[in-house]
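Below you'll find the structure, written out as structure tokens, and then a few comments.
For this depiction, one protein chain was excluded, whereas all remaining protein chains were kept in their positions.
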Amino acid sequence: MAETTRREFMLGEGSGTGSGSQNLHVGMGPAHPAMHGIIRITTELDGETIVKADVEIGYLHRAFEKDCEEGGYNNAIPYTDRLNYVSPLINNFGYCAAIEKLLGIDVTERCKYIRVIMSEISRICDHLTCIGASAMELGAFTVFLYMIKAREFLWELVEDVTGARLTISYGRVGGVKADLPDGFSAKTTKAFKETREVLDEVHRLLTGNRIFLDRMVGLGALSREETIAYAITGPLLRAVGVPYDVRRAQPYDVYDRLEFEIPTQKDGDNFARYLVRMAEMEQSMRIVEQALARIPGGAINVDAAGRPIDPAAYVDLGKQGKTEGLLLVPITLSPNLQGQQRAALERVNVHDKRVVLPSKETTYGSIEGLMNHFMLIMEGSGIRPPLGEAYAAVEGANGELGFYVVSDGTDRPYRVRCRPPCLPPMAALSRMIEGGMVADLIPTFGSVNMIGGELDR
Amino acid sequence: MDGAAVLDAIRQRADVVETHAHRGDATVVVTRDALPRVLALCRDAPALAFDMLMDLTAVDYLKYPGREDGPRFEVVYHLYSLVHNHRVRIKTRVDEDDAVVPSAVGLWPSANWFEREVWDMFGVRFSGHPNLMRLLLYEEFVGHPLRKDYPIDRRQPLIGPAQ
Partner (left out) sequence: MGIGSFFTSKLDEAIGWARKYSIFQYPFVTACCGMEYMATACSHYDIDRFGAGLPRFSPRQADVLFVVGTISHKMAPVLKRVYDQMTEPKWVVAFGVCTCTGGFYNNYATVQGIDTIIPVDVYIPGCPPRPESVIDGLMKLQDKIATQTQRY
């Protein structure tokens, strides 16, 4: 065999013999081991360098916006849980805020504090998951275990308040489902102590770690101008030094009365994003502690003699048939169950019959209450905002979470649009990874904190 | 600047169809022809300086009371200014048989994916868009699901049974 022929044979067809090297096309996803999310990145590689990347999304499109148009205003709340499923409480409150703006109502003081407290706990859960998962993808599995351990403590708090761990459906138009349970403040203190210990450990494990620094510093960076042009908000915007935060710029609930800082960094790389998130968790805990100290209102659950009682113990007594005397007390069940106690509901909900369900006592005890209940539940009735449109934004864990709602005067939203905070960074992801090594795609993707439910809706 | 001042500043320098500030949201409705000029003005005028296109979406007014016969689609831009901390909503209306709007990708790169999503969900085209493909659904999908005349349960599976 002639020398030239053999070489061509070995190189194979289409390997670009004679005209230099050729780029290799590699597809990553939608089911890729090192990416905690379902997107597809088609990369063009020159050696190990990404020359061009094309991001395709939509693998978790679940028709959120269409589903919202099918039911009443409160029926959309379970769907909002599943937008950003790592911090569902913020989605609930963001959606409710948009409807309340449309109705022109304001929620009660205690409800505002509850919303702030629960939002911030969610934000911590979100950042814990983000940092934990992206550290795991770099091989730091211990960090992941620690972070999930801390998240578990916080989820126990969430479960105490809402009755569910993850998909909580706690927000209501005009208030929240129920009041905070007894002893919530003490439990929060304990959970935060555990979380702070975990964060401290993670700081020691990661922040000065040579391997971690090599994978994070200077990678995935986006300039200040580009970040703004792509409408990226949240930790990614603060990592380039812009202190934009909806909680500070356009305060909602009671954020203007609480003290907190907005952590920023300058470099805009993966490491800066990590530092911003770590600092934000501490600020969130600070906010919750202040809010708990200032929240108005007192104990809500008492036994027959008027002593505060744990809801679980109360249910246990009932299960054993020990109901003598208890039936005469206005409260009969845990405050986690909706509508059990008029006083507690009045503390957290607006006093507006067009919006908020009456308490069960009123519903079963008076004809007006029963009719009010029917008017809100029956198809064709329910909450009916006036004709118009409203856009309300809250600070989600990934940035500005906006809801744009159009009402046609009926009991169903005419259009609900969610402005997903992680869509703009995903649109800019190809800009972040082009020119880098293929292995650096993983930490960059992790630092964006893409959440499928919110991205694809 | 507050909402009223933003509206004044836009009204002075551009043709607008109407303005309102329902629930405090400053809103400007412009014609499709005036849209590129208004958007450029919003971004570049120092007093306005809307440097972020926060959101871009559309609404199908096919079944909206009182607007059944008017232009079917409304394309909605939500702008935000980091410099002045103010917001504005710009809207433009297009008919179904001529559902084309000039693209804003040249002004804000964030419009790229938002416009693709609007095309995907509503079938509104954006002239001058570099890559107007479906964003969330697959290329085989027929129709635009967020239109009011698309039934919610019309499935178009790639594999598996149709229902």
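Brief remarks follow.
Letters are used for the chains, namely A and B, taken in the order the chains are written, and counting of residues starts over at 1 for each.
Everything that follows uses one rule, which is that a contact is a pair of C-beta atoms (placed from the backbone, for glycine too) under 8 Å apart; a residue touches a chain by one contact, two chains touch by 3 or more.
This one's a predicted model, so the numbers in the text were calculated from it and none came from an experiment.
For the omitted chain, the shown partners it touches in the full complex are A, B. For the chain left out of this panel, the touching residue among A:93, A:113, A:144 or A:445 is A:144.
Considering the full assembly, A:152 is the residue among A:152, A:201, A:226 or A:434 that touches the omitted chain.
For the options A:67, A:109, A:352 or A:434, the residue in contact with the chain missing from this view is A:67.
One chain of the complex is left out; on chain B, the residues touching it are 137-138, 145, 150-161, 163.
Across the interface with the omitted chain, chain A contributes residues 30-31, 33-34, 36, 38, 58-63, 66-67, 78-79, 81-82, 85-86, 129, 133, 144-145, 148-149, 151-152, 155, 165-167, 452-453, 456.
Just so we're on the same page, only the chains that are shown with their structure count from here on.
Mean C-alpha positions place chain A and chain B at a centre distance of 26 Å.
By the touch rule above, chain B contacts chain A in their complex via residues 22-25, 27, 51-55, 57, 59-60, 63-65, 76, 78, 82, 85, 87, 89, 108-110, 112-114, 121, 134-138, 145-146, 152.
Here chain A touches chain B in the complex through residues 57-58, 61, 63, 65-67, 70, 101-102, 104, 226, 228-232, 242, 244, 249-250, 387-391, 393, 400, 402, 404, 406, 408-409, 414-415, 417, 419, 423-424, 426-428, 456-457, going by the rule given at the top.
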